[in-house]
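Here the complex is missing one protein chain, while the rest keep their positions.
Read from first to last, the chains carry the letters A, B and C; within each, the first residue is number 1.
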Amino acid sequence: MDLNLTPDELAFRHEVRDWVRANLPADLSHRVLNSLRLSRDDMQRWAKILGAKGWLGYAWPQQFGGPGWNAVQKHLFEEECALAGAPRIVPFGPVMVAPVIMAFGSPEQQKRFLPGIASGEVWWSQGYSEPGSGSDLASLKTRAERHGDKYIVNGQKTWTTLGQYGEWIFCLVRTSTEGKPQTGISFLLIDMKSPGVTVRPIIMLDGEHEVNEVFFDNVEVPAENLIGEENKGWTYAKHLLAHERTNIADVNRAKRELERLKRIAKAEGLWDDTRFRDQIALLEVDVVALEMLVLRVASAERSGKHSLDIAGLLKIRGSEVQQRYTELMMQAAGPFGVPFMLEAMEAGWQGDQALGGMWPGGAAHCAPLAGTFFNFRKTTIYGGSNEVQRNIVSQTVLGA
Amino acid sequence: MDLNLTPDELAFRHEVRDWVRANLPADLSHRVLNSLRLSRDDMQRWAKILGAKGWLGYAWPQQFGGPGWNAVQKHLFEEECALAGAPRIVPFGPVMVAPVIMAFGSPEQQKRFLPGIASGEVWWSQGYSEPGSGSDLASLKTRAERHGDKYIVNGQKTWTTLGQYGEWIFCLVRTSTEGKPQTGISFLLIDMKSPGVTVRPIIMLDGEHEVNEVFFDNVEVPAENLIGEENKGWTYAKHLLAHERTNIADVNRAKRELERLKRIAKAEGLWDDTRFRDQIALLEVDVVALEMLVLRVASAERSGKHSLDIAGLLKIRGSEVQQRYTELMMQAAGPFGVPFMLEAMEAGWQGDQALGGMWPGGAAHCAPLAGTFFNFRKTTIYGGSNEVQRNIVSQTVLGA
Amino acid sequence: MDFDFSDDQVSLRDAVARWVDKGFSFERRHGIAKAGGRTREVYGELAELGLTALTVPDSHGGMGFGPVEAMVVMEELGRGLVNAPLAQGALMAPALLATGPAELKDAWWPQIADASALVVLAHQERAARYRLDRVATRAVAQGGGYTITGVKSIVPAGDEADAFVVPANLGGADDDDSGIGLFLVERSAPGVTLRGYPTQDGARAAELTLANASAQLITTDGLAVLQAAVDIGIAALCAEAVGVMDRLLAITVDYMNTRKQFGATLASFQALRHRIADVKMQVELARSMSYYATLRLADPEPRRRQAIAQAKVQIGQSARFVGQQCIQLHGGIGVTDEYIASHYFKRLTMIEMQFGDTLHHLGEVSDRMQETAGALV
Partner (left out) sequence: MDFDFSDDQVSLRDAVARWVDKGFSFERRHGIAKAGGRTREVYGELAELGLTALTVPDSHGGMGFGPVEAMVVMEELGRGLVNAPLAQGALMAPALLATGPAELKDAWWPQIADASALVVLAHQERAARYRLDRVATRAVAQGGGYTITGVKSIVPAGDEADAFVVPANLGGADDDDSGIGLFLVERSAPGVTLRGYPTQDGARAAELTLANASAQLITTDGLAVLQAAVDIGIAALCAEAVGVMDRLLAITVDYMNTRKQFGATLASFQALRHRIADVKMQVELARSMSYYATLRLADPEPRRRQAIAQAKVQIGQSARFVGQQCIQLHGGIGVTDEYIASHYFKRLTMIEMQFGDTLHHLGEVSDRMQETAGALV
């Protein structure tokens, strides 16, 4: 038992750190570190830089071109990227669909799709949730009917994050209505440029366009785009969920944002206010405890010596911590978080001209804080709501 | 809308206050105000004093010898008694069984039982819960079989508070196993001196003897002791529950204990500690809010003008507030709450002789604090656990 | 002691509710917010209902009503999520002018009452945060009047207002609370610059820059008046918050009874049922403390201040819990702009930070704590 990094781990961390410092564009980290808006180009720029290095699929096994890192190395990579202010990797391609293609796709599918994902060239989206199927995902209704060598897809997906940029979308579709709902679901890859695919924006409560509805109206999908066997999609999706968890607590971002919170508190004259400072201190304990939880999972995953029943806790706690730091930042801004100016979210924003290049009240760091807090209410809802997560955890704990 | 008392209400309050001051024995209020142990005699002494004045059944209508007070007057009476440090009225007779006898008992039963309750002469106990029937009270199994003009009772009750002193016990018993569980229950009054009644103490986690198991082994109960009709007992019990609520939040005691908490905090050097003081301040807000909730219910009950759907909240919130002040008192004592000396709960305790008449650490007010905290865990469990209360509240709110 | 509303109060409530139902749909509100939050038109409609005259003395064209009527109205406006500055313009402004010279009141009270003028408090300064006694803006006597220099932030409906009540320092240090004067500054006065913008909760505010702007003196001893007016504002906010929470709870209950997952309504899941019971608890504790704040608003110090601070602590805690839980109970739809619930949530969030957040008022309660306490003392 040792909390210190081994010399090898230290060397690895420094290798990653040096590379990230040398290759992360300053304008990107500026946006990330200040919660400003990222464009499609911003996100893809970083993806391609990682892709060229072979690190976009940083969790991939070597046989598919990944670096073959163990769980601790993956964690250190995630930490270095987060602390440096790198944009989060858009997960739908490299983190979500790729492992499914690797595990269940045909060699042809692997050859066809993985290179574009690894390089960051092709933008993938996720088509899981439907208007009537949120927590109860298995009740999904989007139909795919087999006609010769094609599927005809009809239905609607929703909450498709960044789907406005999507080129391909991986979908769970219903191919059978027999048996339990889970047994009639297939995993289909769909070209979003196909006729009949329509993307409609959903504006979030912070005024941003982040998620979408995706409509399928008699969309023809070649049968070769089916992953694995028909009606086995639910199994593949569960495999994916198991892979989705690794970085779900996002504790590295929390560490970075905790520092930002402290800076904001200082700027707003709250650093010496016992009451507010104690709130930060409580959050700091939460962040350290969450990090230890994450490290325990990573260590167990690497050693394979013992299994831990705590991975299910990571999403719950991670999302709670995220909401708390956004809340405290907003509270630190107080009245100066009240103005609502979407233009201030742009990296190029030079401050309000009529206010001599300032934000109302004076401190530009206040601009994104309320919006980020509002936006982050999603974290306890998406990726399996925290209520669903508690169902799962209690199942494990109670054994029934 | 007016928070101030009317001249009549003020006059009433002063009448009650003056009488309580003149008639409450100082040794009793000393015990109450310091959370010391009350004997059967202590409790009954005060009951008889109230009984002689006609105020033990302070919520009774005038036709049964009660003062006929409205809800606000009842609240003011409860407040004056609590603030003065009067022992709480043992509710089983005057508050719990009497309203049932008044509403559903025969004139003979009323004539036979009510005077002894009103005067405080007869000690009543409650026989509801059973080992297998806690939250699910209707599943109770204690049987009463009719044989001629008698019932033969067999079974077991539990959590019978102060049952070690009981002379009579009102019980819910099963007289039929047909239909829904609720429809086969009868309401029976049982003389605890009857052959076959055994009382076994349950020691609570604070080391005190407060509750009991009561066993019935072929106990003969005259049929004339049945209240109302056979198999209608559940209806009567629900009537009783409706009456039980009035003082259930116990906010007046909370007001008194909040003051005590402040005195303890001062004595322990915590009054100027921002962190601890803020906890008291939060509790003070809780107490005021709870009091306003209680006053709203009392006012609505008196005016009858509009019904409020908030009575169900009183038990939940009241018990939470009680637990919080006991917790803060214990925390104020800190290390000095650790010693466990049951003898220090006695009013006559003169301090530990070996410590020169002191409590370990020095302050005798620390003696009961941990024990009271432990004991008060019951408040969110008894009288319908807070989980059951939330079931009820959500039923009202959701209408389904 | 009595918590019944009078028949007149019930009629007032019903009148506001009717206007909301007929005249202030979510679509209208949403359109106003999208267009930048200008609400002078809505404010005019409230004036037609008589609401802007509510607490103006009847000697000056008002109705001379008290805090309870204000509470009844604010709760209803909260229920309708009405984004118009009634509390600031019609409840606080008359009180801010009350100790001023007669000619000032004669000139402005009638205009406030009929909404021909919108007068708002402009007090927020960068370094003061929630403290009223820190004023960097300076007033200088000049000729028969005064000129004022300074910047006031987040002035409610600032670029729609006709005049501002401005606290300014008459010469002491920034935190010298004895030298704080209150002044009336007209929008049209030379030296006044405004920069308006929308707010997170669908309303509007402005930065007010004063450069030797001419001002009329209300009082040279302004701190107590300012505090009293802010307390009126806090009581109004508490009432509004109760209305917002009450409706958000109703919206959530409807959704839970409609939305199905796993073949059953959300309302059938016990974990969610208990959550809604906890929401109901917080709404009713908030309502209780809103009543308390209103009924203690006319009390002498220190009881008024303590009661108002206690109420704001409760409302802050309740607003946070109710807002966040109701969004959570909705799931994804709850965080979209097109659905009504998110707007109720945003307003609740902003209410917590108006006139001092929960930690600030907890400090007020803690600092003022007495040996005895209770609503009925």
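Convention: contacts are C-beta pairs under 8 Å (C-beta built on N, C-alpha and C of every residue); 3 or more make two chains touch, one makes a residue touch a chain.
For clarity, every value in this text was computed on a predicted model and none was experimentally measured.
Visitor: Tell me the shown chains the invisible chain touches, ordered by label.
Guide: A, B, C
Visitor: Touch as defined at the start, partner being the missing chain; which of B:68, B:269 or B:357 qualifies?
Guide: The single option touching the absent chain is B:269.
Visitor: Which listed residue, A:226, A:258 or A:366, touches the chain dropped from view?
Guide: Reading the full complex, the residue touching the unseen chain is A:258.
Visitor: Could you please point out the subunit C residues that touch the chain left off the display?
Guide: Interface with the chain not displayed, on the subunit C side: 269-271, 273-274.
Visitor: With the missing chain put back, which residues of subunit B would touch it? List them for me.
Guide: 129, 132-136, 139, 158-159, 202-205, 207, 268-269, 275-276, 279, 330-331, 334-341, 352, 354-355, 360-363, 370-371, 373-375, 377-378, 380-382, 385-387, 390
Visitor: State which residues belonging to subunit A touch the missing partner chain.
Guide: 1-6, 9, 72, 79, 255, 258-259, 262-263, 274, 277-278, 280-282, 284-285, 287-293, 295-296, 299-300, 303, 305-306, 310, 313, 316-317, 387, 389-391, 393-394, 397-400
What we mean here is this: only the chains that are shown with their structure count from here on.
Visitor: Kindly work out which chain lies most centrally, taking the average of its C-alpha atoms as its position.
Guide: Closest chain centre to the overall C-alpha centroid: C.
Visitor: For subunit B and subunit C, what's the span in angstrom between their mean Cα positions?
Guide: Each chain reduced to its C-alpha mean, subunit B and subunit C end up 42 Å apart.
Visitor: Taking each chain's centre as its mean C-alpha position, how far apart are subunit A and subunit C in Å?
Guide: Here subunit A and subunit C have centroids separated by 38 Å.
Visitor: Averaging only over C-alpha atoms, locate the centres of subunit A and subunit B and give their separation in whole Å.
Guide: Using C-alpha averages as centres, the distance is 53 Å.
Visitor: Can you list every residue of subunit B that touches 2 or more other chains, as numbers and ranges?
Guide: Residues 274, 278.
Visitor: Which positions in subunit C are in touch with at least two other chains?
Guide: Each of 362-363 in subunit C touches at least two other chains.
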